[in-house]
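Would you mind keeping the following structure in view while I ask a few things?
Just one protein chain is left out here, and the rest sit where they should.
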Amino acid sequence: MPSSPSTTPENAYVALLHGPDQPGLVARVASWIYERRGNILHADQHRDRENNIFFQRIEWMPASAAVPADPHSPALSAADAENFQAFAHSLGMHARIASTAHRTRVALFVSKYDHCFHDVLLRWRAGEFNCDIALIISNHTDLAPAAASYGIPFHHLPVNAAQKSAAENAQLDLLRRERIELAVLARYMQVLSPDFLAAFARPVINIHHSFLPAFAGGRPYHQAHARGVKLIGATAHYATPVLDDGPIIQQDVARVTHRHDVDDLVRLGRDLEKLVLARALRSHLEHRVLAYANKTVVFD
Amino acid sequence: MPSSPSTTPENAYVALLHGPDQPGLVARVASWIYERRGNILHADQHRDRENNIFFQRIEWMPASAAVPADPHSPALSAADAENFQAFAHSLGMHARIASTAHRTRVALFVSKYDHCFHDVLLRWRAGEFNCDIALIISNHTDLAPAAASYGIPFHHLPVNAAQKSAAENAQLDLLRRERIELAVLARYMQVLSPDFLAAFARPVINIHHSFLPAFAGGRPYHQAHARGVKLIGATAHYATPVLDDGPIIQQDVARVTHRHDVDDLVRLGRDLEKLVLARALRSHLEHRVLAYANKTVVFD
Amino acid sequence: MPSSPSTTPENAYVALLHGPDQPGLVARVASWIYERRGNILHADQHRDRENNIFFQRIEWMPASAAVPADPHSPALSAADAENFQAFAHSLGMHARIASTAHRTRVALFVSKYDHCFHDVLLRWRAGEFNCDIALIISNHTDLAPAAASYGIPFHHLPVNAAQKSAAENAQLDLLRRERIELAVLARYMQVLSPDFLAAFARPVINIHHSFLPAFAGGRPYHQAHARGVKLIGATAHYATPVLDDGPIIQQDVARVTHRHDVDDLVRLGRDLEKLVLARALRSHLEHRVLAYANKTVVFD
Partner (left out) sequence: MPSSPSTTPENAYVALLHGPDQPGLVARVASWIYERRGNILHADQHRDRENNIFFQRIEWMPASAAVPADPHSPALSAADAENFQAFAHSLGMHARIASTAHRTRVALFVSKYDHCFHDVLLRWRAGEFNCDIALIISNHTDLAPAAASYGIPFHHLPVNAAQKSAAENAQLDLLRRERIELAVLARYMQVLSPDFLAAFARPVINIHHSFLPAFAGGRPYHQAHARGVKLIGATAHYATPVLDDGPIIQQDVARVTHRHDVDDLVRLGRDLEKLVLARALRSHLEHRVLAYANKTVVFD
C-alpha cells in the first residue's frame, strides 16, 4: 500500500466538537480526559457569539489505546471512541474523534492539468500529509504514467453527458471498496453531481481560482485580464451541490500588473492553486477544519 | 493656500501616451526629446498585444522651461506643451503632459468616517503627495473641526434625495471655482450621478471594500463574515457611471480567520482602505496611471 | 482624563499563565473557573515541547465582580485576583490576571518623527486600543501642538549625554506619578538605559526597521539600498538592556525594487512601522502576549 513517511509518530487522539454554548463545557471536556489519565496536548476553542455555538478542537495523549477500534484505525480503541461520543452527546455536542496514528484514506481526482497532482503527491511523499493516497481517478489517461511512477493505482473513468451517472456509480464503487474517507479534486474538470455527493457522504475538497471582482461564465483568466485586476486568487472549499459555493477552507492571492498577459495569470494561478490546496488538505488531515452553516472554523 | 513639502523638487516633464502600436514609436519619442536637448529620466512602455495598443510613460528634464503655460503650472512652458501635443498627434497618439513642478489641485470628499480622511491628510502633510488639497466637501459637519486643524477649507453640502441635483451643482461650482483637477472620495457615502461625472469631466478616485466571493447588497462585512471568507480586500478605482465598476488602480487584501468578528473585519478593512487609497492617489499624482477600455496601465 | 471609546464593553477576566507542563492543567484551570460559576469565553493553550513549558490565555465572565480591587481596575475584585493567583501558584504557574474593563495606562515616548505618533493616537481615538494614553514624553518640542490637539499632556524632557541620567529620573517620576503600566516608544530616538528599564519594571514596546540581511551601524536604509534588498521590514519588540534584541512581538515586510530610492524605502518603512507597532500594541493591550526566554507567545 502506498504510504508516505509519517509526520505524527505519536498516537494521540483529536476530537472536534461543536454544539450550543453553555457554561462549563471547557471544564467538563478537560476533566473527562483528565479523569481517564489522558494528557491534553492542545486545546482550542471558539464561540460563534451570533449563533451561540461552541467549537472545540482538543488533542490529547490517552492513558492507553489497547483494543483496536478497527483495522484501519488501530490506535483508537473502540471503547474510547464510543465513550467519548456518548460523553459529547451528553453535553449536547456533535463530536468527531480520530487517532493521529490513523492515516486518512484519500482518493485524488484529476483530469489533464498536472500541477496540483504533482504538488500533492510530492508533498505527500515528503511526509507533509498524514494520509494514504489510495487511488487516483481520472476522466483522462494523460496522468496514468506519472501515477505509476508514484506507485499509486490509477483508474480511468471517462465522463460524458450520456454516461455521467454510470461513471459516477463506478467512482462510488471504487471509493467504497477502498474505504475512501476524503476525495481531493486536484483540478478535476468535472462537476460532481448532488447525487454523487449525497451517496459518497464524505468530505470532498475542491480548488478553484478566485478574483475581485468575481467573474461569471467561462475563461475567467481572460475576463480578469480584460478587467485589469491587480490581484488574482485561489480558494479551496468543500464541494457542495451548489457549484463553487461550499464552505471556504483556505484562500490566497498574488499581485499582478498590466505586464502580465493571460498566460502569466494562468501560470501564477497554478502556484496559488498548489499552495492553497496543499494548506487546505493539511488542515483537513490534521482534523483542524469544522464546517457548519456554509462556513468553516479552521483551528491553527 | 495649504501646501505640503514638495517631494519632487526637480522641474521635469512627464508624458503619458497611448495609441495604435507601430514600429519606431520609442525611437521617435526619444529622438524628439533628445533633439530639443531634453534628458530622459525614466521611460516605460507597454504593449497591449490583444488590442495592439502602445502605452508609454516618459519623464524628462527639458532644456528650459521659460514661458509659463498657466499660472498654476508655471514650469510647463505653453510652447513645450503645444509642441509635444502636436508631435504626439502626428504619431496618432493621445498624450497628456505635465510638469512635476505642478501641484495637482485636489478636492477631498468625505462623510463621517475619518480614517481615510486623516490618512490622506497626514501623508500629504508629510510630503508623500505632490498636490494641493484645496478643499474638503462633505455631506456632514462631523469632520469640519479636523479639517480646520489641517488648515483646509471645509464645505458642508448636505445631500438628500429631494435636492441631490442641487447639491451636485453646488459641488460643481466649487470644483470649477477652485480649478480642481482630481476628486478623491475618501469614504464619501454618496453615489455621484452620471451627470455630475460628465460635467466634472476630471478623474474621480474612489475606494471600496472587495471580497472573494463578491457580495451584492448591503452590509458587506456582515455578509463576508457569514460566508466565512479567509481574505478581505479593498479596491481603489476611477469612478464611472456604473457603480464600483470603474478601472481598477490598486487592490490589496488582508488575511482573516473565524476568530475575527464583524467589528474586526471592519477595523482591518479600514487599514486596507487607507493603504490602497494612498497608493492609488500617489500613482495618479505621479502621472503613472493610464485608463483605457475600463482597465488601467499603472507604470511603477 | 483622555479616553477613547471602549472596544470591550464586557467586564471579563483575562489570565495569562505559564509554568512547567503537567497533566491536568487545562482541566484544573477550567474547573476552578466553572466551580466559581464563571463562563469561559476563550481559552488558548501552547506547549513548548523543547522546554516542557505550558502557556495559557484564558478569558472568562466571572459570576460577580463585587469588591473593587483598586480604583483603576474597578471590575477586578481584589478577592478574585488574590484567589486566582493563589490557585495558579498551587499549580506551580506564574499568572497575570486583569479585567477587560480596566484600561491600561500608557505613556507614549516620541522624538520628532510623527507617523507612529499620529497612527497610535488616531487608532486609539477610533477605539482600537483598550487603554488610556495618559501622557506623552518627548526629548523635543516639535509634537507638543499636535499632542494638545489630541488633548493629551505633553512633557518635554530634553536628553543629552551630560544629563541623560537626570532626564531618565524625571521620566521615571512622571511614569510613577501617573501609574503608567506600559511605555510605547513611537520612534523615540533615544536608547533607554538598563537602569531605567530596571527601575520602571513595566513593559516597554519599541519599533524598529528590519532587513534581510541585517545591517549594523548607522543609516540602515542607505545600507539596504546599497545592498539592493528586495524586502524591507519592521519589528516590534519589548525593550531589554540589549539594544533591539528583546522578545519579538510582531514583524512585517514590504516588497521593494531597484526603482525605490532611499527616500522611498524610508516612506515604505514608515507604513510598516505604523502597522507593526499598532498590531503589537493591540495584542499587548488585549493580554495576548507572554514573553519568556527572550521570545514571545502571541495568542491570536
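Each chain gets a letter, A, B and C, in the order it is written, and its residues are counted from 1.
Just so it is clear, a contact is a pair of C-beta atoms (placed from the backbone, for glycine too) under 8 Å apart; a residue touches a chain by one contact, two chains touch by 3 or more.
Since this is a predicted model, take the numbers as computed values, not measurements.
All shown chains touched by the missing chain in the whole complex, by label: A, B, C. Of the listed positions A:H118, A:H155 or A:R202, the one in contact with the omitted chain in the full complex is A:H118. Annotation for chain A: contacts to the undisplayed chain at residues 7, 114-115, 118, 122, 126, 128, 149, 257, 259, 263, 267, 270-271, 275, 300. Against the chain not displayed here, chain C makes contact via residues 46, 48-49, 55, 210-214, 226-231, 233, 235, 245, 247-253, 257-259, 261, 293-298, 300. Chain B meets the missing chain through residues 23-28, 30-31, 33-34, 37-47, 300.
The rule is short, and it goes like this: only the chains that are shown with their structure count from here on.
Farthest chain from chain A, judged by C-alpha centroids: B.
Central chain by Cα centroid: C, whose mean Cα position is closest to the mean of all protein Cα atoms. Chain centres here are Cα averages; for chain B and chain C they lie 37 Å apart. Chain geometry summary: the mean Cα position of chain A and that of chain B are 43 Å apart.
Touching of two or more other chains is recorded for residues 257, 259, 300 of chain B.
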